[in-house]
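For this depiction, one protein chain was excluded, whereas all remaining protein chains were kept in their positions.
Going by the order they are written in, the chains are A and B; count residues from 1 in each one.
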Amino acid sequence: MNTTRRRFLEFLGKGAVFAAFLAQIAAAGRALLPNVLYEPSKRFKIKRPDEYAQGYTFDANNRLFVIRNENTFHVISAICTHLGCTVQWRGQSQEFACPCHGSLYRADGTVIGGPAPRPLPWFEVTQAPDGRLEVDTGTIVPEGFALNAKKATA
Amino acid sequence: MRDQFLKLWEKLTWSWAPRSERESGEAIVQNLWLHWFPAKVARRSMSWNYSLYFGVAAASLFLILTVTGLLLMLFYVPATSEAYGDMKDLQFAVSFGWLLRNQHRWAAHGMVLVVYLHMARVFFTGAYRGQRFLNWIIGVILLMATLLLSFTGYLLPWDQLALWAVTVGTNIAREGPVVGDTIRYLLLGGTEIGQNALLRFYVLHVFILPVSVWIMFGYHMWRVRKDGGMAAIEPLKFARKAEPKQPSATKSYSLFGLTRGATVQVLSSTELEEKDLAFSSPDLTRRIVVVFLLVFNVTLLLSLLSNAPLEEAANPALTPNPAKAPWYFLWLQELVASTTIGIGSYRISGGLIGGIIVPGLLLGVLAVWPLFDRSPRSCEGVWFAPERRWQNITFAAITVVIILLIAVGLGIRGPYWRLYWPGQPWPQMPRVL
Partner (left out) sequence: MILSVAFFVLVALAFFREYDSEWAPYEKHFRLILEQHNRIDDARRFSVGIKQIWNPEMGVVDRCVTCHLGYDWGSVLPASLPQPFTPHTALPYLEKHPFLRFGCTPCHGGQGWATEKVAAHTGGEHWDDPMISTEVAGRYQMTMGQMVQMRCNFCHRHDLSTQGMDQINLAKQLFKKKKCLICHTVEGKGGMVGPELTFHGDKSPELLDFSHVTGDKTMFNWDYQHLMDPGKVSPGTTMPTFGFKPEEARALTMMLLSWKHLTFPPQYIPSPIEVAPLQVVHLPAEAPNVPGAEDGRKLFQTRGCNQCHTIGAGKLIGPDLAGVGSRHPADWLRGWLADPSAMIRANPDLAKWPDEFGGIVMPNQNLTPAEINAILAYLQKV
């Protein structure tokens, strides 16, 4: 074999090994990003529309607020956008307050003060076929979103 | 029979207590543990006043952590259903469990502090110049590894303190631009702090990080030898008027063939005078044992006096009030809580500014500082050299600010993140009964 061909074949050989090595590292990295999560589903049903009082109801298990206005509903997250503490609703002053670092939000989730960088997100809420409300915490909707619930009695 | 025992004892321990200069030299070459020391070391390098033995203290603490950590692993299962109960068992049911855990925790706090003090010492003595720059970088990496070890260990008890300290920390990670969310996803193995996160932090804490630290520690020590010894010898070399003898081209050590040079013994023996040198065994080894014993005693004493805290079982639905990061991160939390900037209607998160940008900048500046140190080489190995005054003052000032922020976070921040001066009682937090 002449030298250039030998060199080329050497290069191919080393290159192949190197590429394979890189691919293995990439595979290890990809394995560390889970495809299935043992976490509660982001899309879940809550109660029927007529089981919610007017105004703001705190759902402690799901960490969100269900707000009812006559027959329209919207859902606001109760997780402070600063560092993840659960905010509290102050009915007297109509605002959300976070106990951890003092973030304050208006009734629609926009920030009044404190270190919170973003407003409280509104989650998509739809009505499932069986009539119950269904929340998707993986889908954020713009403020002003409202669901008109059917068969909701006052 | 007694003779045989004495002979065996002699065989095992002679290198630790050499009786002649020849034995001192032989000890280094024949004993595995001692072989990483040079046969002779400069008296100045060994002096208490020079290094204050912070590095040795840090290594001692790491050894204590490794051993107590290994023992703790026998009592702990990294499962969210088991972890808290195991901590309670260690607290009440395991013989000496309280001692194991307390000592582990005090050594961990101590190590963060001592590693920082060691770094401060290296900075104030200008011991990062020239060829020692690489070792400085390794030291910075070791500092980060120490903090990461502490952070990953913090989650393992799976109590309220653990869960929320890590919530704060990982939410800061999310604020990183572009890759922030992916990094958090990788770290937690999901979107929430749950079983996956606990397992990953556990593996990081008991294997990946400690092994990395031991390897880097070895390299850190090897670099000291390669650099000719500690920077304390530089003023001695500087003072010598005579021409240094040429080093003989005998063996050279290298790491993957990346560095070159003659052996350190050859170099230092040609550059330092006999009166400046002492035998590593027994002089240096004795001092190291003394430091280790002192450090161990301090951790023991603290373990006897003060118990490691354990709060209620982790409850993702209830945020404790106040939710605080571990003390060495409190200054960061203070920054994060107060650096959210609003520009018009656009808000830049404090998590990004105080949590990523500021510490990132500090770390970066710390790492490359030696490159910008323009003071004369005579400042190396000298405490508070006058030509480096402004550098030392800057370092000290930043340290003081960090200490102040930590003090505020520790003693003055109370529920709802309000400030309570010392002596002012905290409001009674509501209970059930």
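Operating definition for what follows: a contact is a pair of C-beta atoms (placed from the backbone, for glycine too) under 8 Å apart; a residue touches a chain by one contact, two chains touch by 3 or more.
Bear in mind that the values here come from a model prediction, so they are computed numbers and not experimental data.
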item: Residue in contact with the excluded chain [from B:V29, B:A93 or B:V203]; value: B:A93
item: Hidden-chain contact residue, picked from the options B:L74, B:V178, B:L419 or B:V432; value: B:V432
item: In chain B, positions touching the absent partner; value: 85, 88-89, 91-93, 95-96, 98-99, 159-160, 290, 293-294, 296-297, 300-301, 303-304, 309-312, 317-318, 321, 428-433
item: Residues of chain A (touch criterion as defined above) contacting the omitted chain; value: 50-54, 57, 60, 70, 88, 99, 153-154
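Note that in this section only the chains that are shown with their structure count from here on.
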item: Between chain B and chain A, distance of the C-alpha-averaged centres to the nearest whole Å; value: 37
item: Chain A contact footprint on chain B (complex, rising order); value: 167-168, 171-172, 175, 182, 185-186, 189-192, 194-196, 317-319, 321-323, 336-340, 347-352, 415-418
item: Chain A to chain B touching residues, read off their complex; value: 32-34, 37-39, 60-61, 63, 82-86, 99-102, 111, 114-118
